[in-house]
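What follows is a structure written as structure tokens; I'll ask about it next.
A protein chain is absent from this complex, but the other protein chains hold their places.
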Amino acid sequence: MFELLNISPQVLMGQLLLGLINGSFYAVLSLGLAVIFGLLNIINFSHGAQYMMGAFVAWMLLTYVGIGYWPSLILAPLIVGAVGIVLERLALSRLYHLDHLYGLLLTFGVALIMQGLFRNYYGISGQPYNIPDALSGGQNLGFMFLPNYRAWVVVASIVVCFGTWFMIERTRLGAYLRAATENPVLVGAFGINVPRMIMLTYGFGVALAGFAGVLAAPIYSVNPNMGADLIIVVFAVVVIGGMGSILGAIVTGYGLGLIEGLTRVFYPEASSVVIFVIMAIVLMIKPEGLFGRTS
Amino acid sequence: MADTKPKTVGMPMLHKVIFAVMLALLCVLPFVIYPVFAMKVMCFALFAAAFNLLLGFGGLLSFGHAAYFGGASYVAAHAAKVWGLTPELAILTGTLAAAVLGFLIGSLAIRRQGIYFAMVTLAFAQMVYFFALQAEFTGGEDGIQGVPRGDFLGLISLQDNTALYFFVLAVTFGGILMLYRIVHSPFGQVLKAIRENEPRAISLGYQVNRYKLMVFTLSAAFAGLAGATKSQVFQLASLTDVHWSMSGEVVLMTLLGGMGTIFGPLVGAAVIVSLQNYLATFGAWVTIIQGVIFVLGVLLFRKGIVGVIAGWLRRPL
Partner (left out) sequence: MIRKLAMGATALTMLGTIPAMAQDTIDVKLGVLNDRSGVYADLSGEGSVVATRMAVEDFDAAAHGLNVEIISADHQNKPDIGSNIARQWYDVDGVNAIIDVPTSSVALAVAAITAEMGGVMLNSGAGSTELTRGQCQPTTVDWTYDTAALANGTGGAMTTEGGKKWFFLTADYAFGHSLEENTAAVVEANGGEVVGTVRHPFPATDFSSFLLQAQGSGADVIGLANAGGDTVNAIKQASEFGITQAGQSLAALLMFVTDVHALGAETAQGLNLTEAFYWDQNDKTREWSARFEETFGSKPTMVHAGAYSATMHYLRAVAETKTTEGPKVVAAMKAAEFDDPLFGKGYVRADGRVIHDMYLFEVKAPGDSKGEWDLYNQKATISGEDAFLPMIDECDFTKNAG
């Protein structure tokens, strides 16, 4: 179990880098979840299904329309976001005045439906999606071989995460959003269309999941179950970071990617459970999460 | 303190009638539908009722009840198969194990509230799942197979489906009546008071956390009773019962039937288990239909089936 001494610094570097790459996915996904929770108070349990849908939309665009990876990176999130907006208008908007529980259950049901439908039409084995030519190959870093695509994943996720954080915490639009969560009536009285803002926010959060899905398509198998188990892990990331904290979700996403990466070296069997152990510990010691605001 | 507690009221006539009719129907049932299926429904009805004790009457949403249900089913299966205990002792052992587990996890979880409480229970349930996957005696993903059905009290053989059916009926119906008793006891009244207004209950001098821990442990124990019984019916214990989706399923059953009602979880469990059983031929549509039920239930029938009926009758059910 403790082969600590057998591990050279080079290998450790490699593993940390891989952890960071995985953390990139956690960060983008948990960011979307945190945006939705922070601003809408909805626990979006269909986030994993929407991530899967992003990957599938990219695959469909390529297979049926011939649209490649780069346009898909913009188009697929837009499509997934639009589907999310329809969901928000038809269903979620009726639940804002109720307990969290109902939003969670509704989106859980939606996730079951989406996964079931994709499974019916595309089977379970998954669909191939190739790495775009511009990013194939890789760099030899000395301590490891880093595929170009993985490097791109880190860059893309950092850009998106920082952009989102900046927009919500540092711009006027973000200020309106945050104000609307605190007091929708008052913000509405200032002439701002609050329901529309909330609708677009949900669409944006969902689009982030779709974006992560497109990023994942070339390296993970595009199949209907790809987001099914991921959702509770990402959810745990959000809880550890502090529910609704944008910065918390981002930092925790990368951090847990690293911790999980290290677990994979020292005690690989436990790498899927380590996040829950951390969550239990954090909740016991600091219930509002690492970056949560105390209420 | 004893004097300040509300008086325990006897079981209302309506409930007596429903229980009696239910028991009568259940006695005829094995001759109408397949007994093993009926036993499965009863096990899940007890599981949902146990969960409802915590959610509906204690106001605590656990997202990790699979741990007690599945944990007990492993312990009971192991007890019957390896230690050679008789069915009732095996079930008792499983229930006890679930109660202990519930007490340990509960004592940590009750310090948190709302969604955080749910996440703590989920976290521990994931650890239990991990343990079940890793431990030697659970047989990994093969599970514990071929658990003998054994002899009740070492005397009456439960090989026969009908004999086993009445044994399971006695256990689950007894369990449900006990839950009813708990809900309508002074203890249950205090729980309701805590659920409605925790600060007020504290100011009235109740040690809220002690009550919460107690209800959590009881709920875990009854969930364990259900799981342990299920392992004797199906003669196996497997990872399905400890997986987090099982925790989700019991929430679904309780909500569909009507949370906080006496009969709701029973109805919800019956509906969901029947759906899974009779829709099995439709393949992937099972999950889609379940999803649709979730969505429609949340949008249209938030009180659940029994909750809606109770609204019509204007009586608590």
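Per-chain numbering from 1; labels A and B assigned in written order.
Quick note on the criterion: a contact is a pair of C-beta atoms (placed from the backbone, for glycine too) under 8 Å apart; a residue touches a chain by one contact, two chains touch by 3 or more.
What you see is a predicted model, and the numbers here were worked out from it, not measured in a lab.
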Could I get the residues of chain A that touch the absent chain, sorted low to high? 11, 14-15, 18-19, 21-22, 116, 119, 123-128, 130-131, 138, 144-145, 147, 149-150, 219-221, 223, 225-226, 229-230, 261, 264-265, 268-273
Against the hidden chain, chain B presents residues 34, 36-37, 40, 133-134, 139-143, 145-146, 161, 230, 234-236, 238-241, 276-277, 280-284, 286-287
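Keep this in mind: only the chains that are shown with their structure count from here on.
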In the complex, the residues of chain B that touch chain A are 61, 108, 111-112, 114-116, 119-120, 122-124, 126-127, 129-130, 134, 244, 248, 251-252, 255, 284-288, 290-295, 297-299, 302
Touching chain B in the complex, chain A uses residues 43, 91, 94-95, 98, 100-102, 105-106, 108-117, 119-120, 232, 235-236, 239, 243, 269-270, 272-273, 276-277, 279-280, 283-284, 287
